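For reference, the structure is listed below as structure tokens.
Only a single protein chain was left out; the remaining protein chains are all shown in position.
Should a chain be cited, it is by its letter among A and B, assigned in written order, with residues numbered from 1 in that chain.
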Amino acid sequence: MAESLLSLENLRTYFYSDVGVARAVDGVSFHIDAGETVGIVGESGCGKSVTALSILRLIAPPGRIEPDSRIVFEGRDLVTLRENEMRRIRGNRIAMIFQEPMTALNPVFTVGDQIAEVARVHERAAKKAAWSRAVEMLELVGIPAPAERAREYPHQLSGGMRQRVVIAMALVMKPALVIADEPTTALDVTIQAQILDLLKDLQQRFGTSILLITHDMGVVAETASRVIVMYGGEIVEEAPVSRIFAQPHHPYTAGLLGAMPRVGETRERLQTIPGTVPPPTNWPKGCRFHDRCQFAWERTLHEHPPLYDIGPGHRSRCHLAVEPERRQQPHEPLVVQQGAAS
Amino acid sequence: MRRFVAVRLGHAIVVLFIVATIAFFLTHLAPGDPFALGNPSISPAIRDVWRKQFGYDRPLAEQYVRYIGSVAQGKLGYSHYAHAPVAEALGRYVPRTLLLMGVSLALSFLVAVKLGVYEVRHARTRRARATNAASLLVYSLPDFWLALMMLLIFADWLPVLPAGGMIDPVMHDYMSLAGRAWDRLKHMILPVTTLVLLLSAFLVRFQRAALLEVLPSDYVRSARAKGLDERTVVGRHALRNALLPMITLAGLIFPALLGGAVFVEKVFSWPGMGLAVVNAINTRDYPLVVATVVVGGAMVVLGNFLADVAYALADPRIRVR
Partner (left out) sequence: MPTSPTRWQIRASVFAESVPGVAMFRRSSRSTRVAFAILIGFYVVAFLAPLIAPYGVGEQVNIVTMKNRPPSAAHWFGTDNYSRDILTRVLYGGRVSLSIATLAMLVAAFVGTFYGLVAAVAGGWIDTLMMRVLDAFLAIPRVLLLIAILALWNPVPLWGLVMLLGLTGWFEVSRLVRAEALSVREREFVTAARSLGASRRRIMFWHLLPNVLVPVIVSVTTGIGNVIVLEAALSFIGIGVREPQSSWGTMFYEGSNAYAGTWWWALFPGLAIVITVMCFNILGDALRALLDPRHLPRAALGTRGAAVASAE
């Protein structure tokens, strides 16, 4: 079996505060192969963004990556890497695209300068060489009149163009992995599609792996080959894209899919998942989705489910894997019964 | 950008107008006869002539209009003590004050920026906390107190620097060019150091706060994600944004700077506008005293205007489109 490009082993990232320890990422393990696009889906607060930041070691105190976590990238453990070595990886071998293109770009430097900076730092390119690389990249991401645009400031560009600039900034060094944290959330729907197409196109061209983080199942359906669903700081389901949409196993995944408006379906209301995510300082003892799940029973209250293998490349953290008959006994989720549902 | 400058200019002119008005009311509400106080031996008859000459017997409204008119032309009254128009007298002093203030402000900024970046980058270390406490201490010192201490220590106990003035009263004209330059420099060291200490202690706190406000921004995170080292992240990406409020601050501290200059100039006998005012109190040269209100106000307004323009130039969001 070929070695994965990136392999997370039991990643735990905790945040320490006066009110307790927030276990934002609590034992996450997965891998990404070269050229693959993997999507991580989940609500806000499930730990997906923290996972992404942990990979690049951008977690600042009071947060920290717990000692027995391992993040193996190109054969090296990033968790124990020295800071100056880590810096050589950031922006160079692993790049990140953030959610808000307006705030992700420094307002006082030109767009070209910010892209060229990456080349100057990692390639020690001379100013002129770096600048022409920046213009090249702008052209590559589909910005018209790139030479003029490079001299402009972020506030002069539209939202879609800014995100293209951010993508250009990430791809200057042709990284092996690009982590895209909600790259289209802040954009209009039409621009969303363009950006996703751009990402796919660039991936083809450079063979980059993409780790796409989003709360939008639709985005994942478009671009990813494999999907990881996160909830409560853990992975609750992992499967190839086709299987996840056809045969979601975990009730949370089903809930997310149910909440998606779909063309051709007629429904009176969008299904929502009742209740809210529990606080990361106080994860429930058993299954973390227990009180919002319509199939919950005593076992799920007390016993924390492991990731069960339920098919080719398909894992699910749900006791329904071993007691599938419980699926015939749906009921009102506990939060609704206790009147705590929104 | 041009519109921005035009608006600011209009603002400045309005403010100047009001400042002149305030000065007018100061002169005319003050008790006593403006001419009786200069020299008691002047006879009442001559005072009457002067009164008519300077228009003090006209109705208030007319005097006001004439006053504003003459201020606009740069005529600020007549100094009985100096036997010269106030504008001429001040014209000698003001540049010296500007020299002192300008140099001090520039150096203070350099110090404050460097120190601010250092304190933020090494935030929890003992050294950074020590400089933080030190800046609070220095910032709390009264300006005249610090000036006196400096004078005491460096001109009296360790007599290394001159005790005042701008140039050596006796030897300056006989020195070579280099000698004269050094003489001037030597005389500037103590007053400038005093002002720089006070100013930078004040500025560094704001610089630190500005940096801390900017650090959680997304673009700082982007900079780190690009693999830049902390020095570049803080010293280039964060700082460039944190400097913007400092430019505005520079404009806002002009009044305090001018006020402080008064006492520092007195202690070091620096022949600037501040010393002139202090002397004018003792010689009861009231036209000069009132004129400094106008001149001081004008300097502040000009300074603020320049700071606004500088801000507009520095922030691309205003400068471009």
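One rule holds for everything that comes next: contacts are C-beta pairs under 8 Å (C-beta built on N, C-alpha and C of every residue); 3 or more make two chains touch, one makes a residue touch a chain.
Predicted model only: the values in this text are computed from it and were never measured.
K.L.:
Write out, one label after another, the shown chains that touch the chain missing from the document.
P.N.:
B
K.L.:
Pick out which of B:116, B:164, B:191 or B:297 touches the chain that's been left out of the picture.
P.N.:
Of these options, the touching residue for the absent chain is B:297.
K.L.:
Of B:5, B:68 or B:148, which residue touches the hidden chain?
P.N.:
Residue touching the absent chain, from the options given: B:148.
K.L.:
In the full complex, which residues of subunit B touch the absent chain?
P.N.:
11, 14-16, 18-19, 22, 26-27, 30-31, 136-137, 139-145, 148, 152, 156, 206, 209-210, 213, 244-246, 248-249, 251-256, 258-260, 262-263, 266, 277-278, 280-282, 284, 286, 289-290, 292-293, 296-297, 300-301, 304, 308, 311
Basically, only the chains that are shown with their structure count from here on.
K.L.:
Can you give the whole-Å distance between the Cα centres of subunit A and subunit B?
P.N.:
The separation of the two C-alpha centroids amounts to 54 Å.
K.L.:
If we count contacts the way the header does, which residues on subunit B are in touch with subunit A in the complex?
P.N.:
Those in contact with subunit A are residues 217-219, 221-229, 232, 237, 240-241, 244, 314-317, 320-321.
K.L.:
For a test of understanding, state which residues of subunit A touch subunit B in their complex under the given definition.
P.N.:
56, 58, 84, 87-92, 95-96, 98, 100, 103-110, 117-118, 121-122, 152-153, 155-156, 166, 169
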